[in-house]
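One protein chain is absent from this view; the other protein chains keep their places.
Just so it is clear, A, B and C label the chains in written order, and each chain counts residues from 1 on its own.
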Amino acid sequence: MDLNFFLEVLIGGLLAGIMYSLVAIGFVLIYKASGVFNFAQGAMVFFAALTYVSLTERGWPFWLALAAVLALMIVLGFAIERVVLRPLVNQPQITLFMVTIGLAYFLEGVAQGVWGAQVHALEIGIQDKPFSVAGISVSQFDLFASGTAALLVLVLGVFFQKTKTGRALRAVADDHQAALSVGIQLRYVWAVVWAAAGFVALVAGLLWGARTGVQFALTFTALKALPVLILGGFESILGAIVGGLIIGATEKLAEVYIGSSIGLNIGTGIENWFPYMLALAFLLVRPEGLFGEKRIERI
Amino acid sequence: MDQSTFAARISFHDSIETMEVDFSRFAFADAAMVDAFYDHIDQRVAATGRRWYFLVLYEGCEIAPEAWERFAARGKHANISYGLGTVRVHPSERTRETIRSRAERETFRANIFDTRDQAMFALGEMRKRREIIGAGTADAYLRVQDIHLNFGGVKALTGVSFQVNRGEITSIIGPNGAGKTSMINVISGFYRPTRGRIFFDGADRTHLPAHKVARLGFARTFQNIALFKGMTTLDNIMAGRRFRHNLVTDALYLGPARREELRQRAEVERLIDFLEIQAIRKKPVGRLPYGLQKRVELARALAAQPKVLLLDEPMAGMNVEEKEDMARFVLDVNDQWGTTIVLIEHDMGVVMDISNHVVVLDHGAKIAEGTPAEVRADPVVIRAYLGVAH
Amino acid sequence: MFYRLAGQFKSSYAADQQIFPIRQDRIFVIGVMVCAFLVVPVVANDYWLGAILIPFLILGLAALGLNILTGYTGQLSLGTAGFMAVGAFAAFNFILRVPGMPFLLALFLAGVTAALIGVLFGLPSVRIKGFYLAVATLAAQFFIEWVLTKYGWFSNYNPSGVITAQAIEIAGYRFDTPVSKYLLTLGIVAALALAAKNMARTQTGRYWMAVRDMDLAAEVTGIDIVRTKLVAFAVSSFYCGVAGALWAYAYLGAVEPQAFTLDRSFQVLFMIIIGGVGTVLGAFLGAAFIVLLPIALNVAAHALFPGVSTDLTSNLELVLFGALIVFFLAVEPHGLARLWQIGKEKLRLWPFPH
Partner (left out) sequence: MKTRIALALAAALFAATALAQPKEQFIPMLSYRVGPYAAGGTGFFGGYIDYLDLLNRRDGGIGGVKLTWQECETEYKNDRGVECYERLKKSGPSGATVFAPLSTGITYSLIERATADKIPVISMGYGRADASDGRVFPYVFPLVTNYWSQNTAKIKFIGTKEGGMDKLAGKKIVNLYHGSAYGKETIPILDAQARKYGFTVTHIEVPHPGNEQQSQWLQIRSIKPDWVILRGWGVMNPTALKAAQKVGYRTERIVGVWWSGAEEDVLPAGEAAKGYIAAAFHPSGTEFPVVQEILKHVYAAGKRGNMEDKGRIGQQYFNRGVIQGILTAEAIRTAQAKFGKRSLSGEEMRWGIENLKIDEKRLQELGALNLMQPMKVSCFDHEGGGAVKFQQWDGKQWKVISDWITSDQSIVRPEIERSAAQYAAEKKLALRDCGKT
């Protein structure tokens, strides 16, 4: 086995995993605060990126477009809380989950209806070119993406720790009832958290869009985030990051090494299910996920 | 010391199945003397070829320290080999303590009385109970031995032992957080104890999963009602019944499946009549008032025709009238079917009224047990309930 | 007025344990069946039979299968389409490789194959619950899709990986017209729906629902949860497998593994959520809603926005579809079956509600 090649696969996988984590964080934020498994996160990624790129193509400067999309995502967050979540308080999780799929259709239709079905290039000024470190080539774009992800986690961290709203969010995540009893506006918190997820979607959309182009397929990024979520737990941002790293690295290593070692042709495309199997095997040992809290079943 | 000395101290009262052993003012000087006495007893009993209740008179009996171990071992052996139950009269303070601590460790009842008459009366009660529940021994039906239960670092139960006799109503009481529900959960197989063992009908069943425990003849209700909320009263109770069924015949609903369903339905209807819930048969239980839900839950538990019924606060949250109804049902169940009942209850009045035996837990440990009267008078229990620091 | 229980007394448990204890319900169901078997084939044209009713029935069957698992047993699954694919490809191979294989037997075996695979992928449900389980069933979805695409054997080495359904022949009769295919599908679906209803109202179904409502209580009631869950996985997958085979044989005629993607799983899940979780009727109401709504929207969009570009109308359809789903779930989260039930209760009291 060529060690350099192995390391390249490993590092490439870890960095790819960060890209998955970016999407997964959006899921985690919403699930943590409102218990909703938001399948529309992929559609939000698409919606945000398409709106951004369409605005810049119409001549808007970078910062203005960014601010406009951010504002739009915040409005969207509040609108979703008002129109979708509020009537559905206390409904079963599965109903809420299906509602978010309906929401995904809605956002996809709006995005393509308003901006058209055309695909777009998105240049964010960082080329996806390799540079060499000790004989191992690493993509500068991937490093940039990882840096952005780190920054994003940092921003979210500061937001949760330092701001009043952030603390309220954490309180809600810990205990809805208790948070209510100390006077935290649950609805406000939900709206904020959806807006925050919108922000995360924008960041993920820009990075994914720069790599694959801004097109409908951005919605598929949600699928990449799912195994990360099972592994890392639905309620932990740290879990989403670590889960992403593990999934990214193992799926790449599996694709390169396992396929060929079990006698299949190389490049067998096991990447689509391998992460799920991995996560599944992991869950069997630890049903609460990597960072989820073990629940004592009481009765 | 010769055999005639021993023989004089032993008498058999056939009419009340009792062997009276008189240790009063007897001095066991060493282990050999213990052996000699018990060899004699064993011999005598073996000749009868049956089991006996023991009435043991201790007054003034002296046991040399070096003979204690022997005495305990022989006594235990006797109990296991041919005992139906033991009552003890007026042991010395030291003997009393020793018996109590052993009883605690090995989960038998101390049954210590001050006079022979009291002991005889208790013996009568024991016999009566055994008659009610039919043959068998008054040995522990359910025996919980040295149970420890930890959640992570939290100790929910520490070394709890007690026993439940067949056909009796045993109550577990204690302040909030004492570990009562944990105890029930351990018994029903829902929690696996960290340490300790559970015997049922003489067999070790510590490690059985909950559904197998249930199939042994255990049924229970829950503190926070755990009904199948989406189902009707009828379906809830039917689900509690255990009968042979299979997928294919159920799907076809022909012949055997249909007959069996109807037969079971008839059984369930009897329960419905017994608990007076005819009117809510077809109602989804989720929408029933609390008191009725409790009753349906009892019905579901009874549907399995359990040998042991575990009730976790069956009267919690009820008004006086509902409580009386429920207490009546519990007693009726015990009376009509001889079902052994273990019950957690907060209402001391109810506990004292209907229990044969009471076990008191506090902070995960057993602090007392005995008859309702004994427990009520126990200063340790009073302290625990009043929360006085000790 | 007509929906009255007065005067209907049950004198035996047998009468009370009937599949439809209320007389009007019985009459209604019989009426629907007569209509479906006798009137529809005469009245409906090929378009309705071949392009709407057949897919409606088949997806209704799949929804029924998922409802057994998710609605009755409470195990959320996103692998429905995967099990449908197993059914379709199994039926194809049984008929292809076993000479003289009767169609109905092949259909049954396809269901059994799907059931076995379903049990296999249901095993994690022993330890995993809720959304973790849902996401875990995606492993089944993707793995099955991959295997069927990867290994040419399953499609008899068709270069496109597409299986072309053989003609349906039962006892020498060829089912090749929309009417005959409709009747065949209807017969199979009706029989399986009846079986599902029977299972649901006997001890098998009570065990499922007990596990759904309170698995811990079910266990201490003596119900073997593992067994119950696996039985539900098996029955559910059997239904999905048969639905998948019918999808290939009675509807599309040619399918590729990509006909059974995650989108299809979501579609079926929508059917039971919108139709009503844990009811047989709900599966079919939901299927009708989900099958008909996009078509109706498509037809209506052209009429509603005649001057607007088709780009926009197509997207509007999607937007409306999403919005209607959100709206509907917000208004009646318990689904169409609940509405139906409420309607019946109202009718029972009408015109004197007090």
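Here, a contact is a pair of C-beta atoms (placed from the backbone, for glycine too) under 8 Å apart; a residue touches a chain by one contact, two chains touch by 3 or more.
Source: prediction; values computed, not measured.
Taking every chain of the complex into account, the absent chain touches A, C. Check C:146, C:238 or C:284 against the missing chain and you find that the one touching it is C:146. Between the chain not shown and the residues C:38, C:105 or C:304, the one that touches is C:304. By the touch criterion stated above, the residues of chain A touching the omitted chain are 2, 5, 8-9, 12-13, 16, 19, 108-109, 112, 116-123, 127-130, 137, 139, 141, 208, 211-221, 224, 251-252, 255-256, 265-272. For chain C, the residues touching the chain absent from view are 45-48, 50-52, 55, 96, 146, 149-150, 155-156, 159-162, 164, 166-167, 176, 251-259, 263, 294-296, 298-300, 302-304, 309-312, 314-315, 317-318.
We adopt the following convention: only the chains that are shown with their structure count from here on.
Identification of common neighbours of chain A and chain B yields C. Ranked by distance of CA centroids from chain B, the top chain is A.
Relative to the whole-protein C-alpha centroid, the nearest chain centroid is that of C.
Averaged Cα coordinates give chain A a centre that lies 56 Å from the centre of chain B. Centroids of chain B and chain C (each the mean of its C-alpha atoms) stand 50 Å apart. For chain A, the set of residues touching two or more other chains reads 299.
Multi-chain contact residues of chain C (touching two or more other chains) are listed as 216-217. Interface residues of chain C facing chain A in the complex, by the touch rule stated above, are 70, 76, 124, 127-132, 135-136, 138-139, 142-143, 145-146, 150, 216-217, 262, 266, 269-270, 273-274, 277, 311-312, 315-326, 329-331, 333. Only residues 37, 83-84, 87-88, 91-95, 97-99, 101-110, 112-113, 116-117, 223, 226-227, 229-230, 234, 268-270, 272-273, 276-277, 279-280, 283-284, 287, 289, 297, 299 of chain A touch chain C when the two sit together in their complex.
Interface of chain C with chain B (complex): residues 13-14, 16-17, 19, 195-196, 198-199, 202-207, 209-210, 212-214, 216-225, 231, 235, 278.
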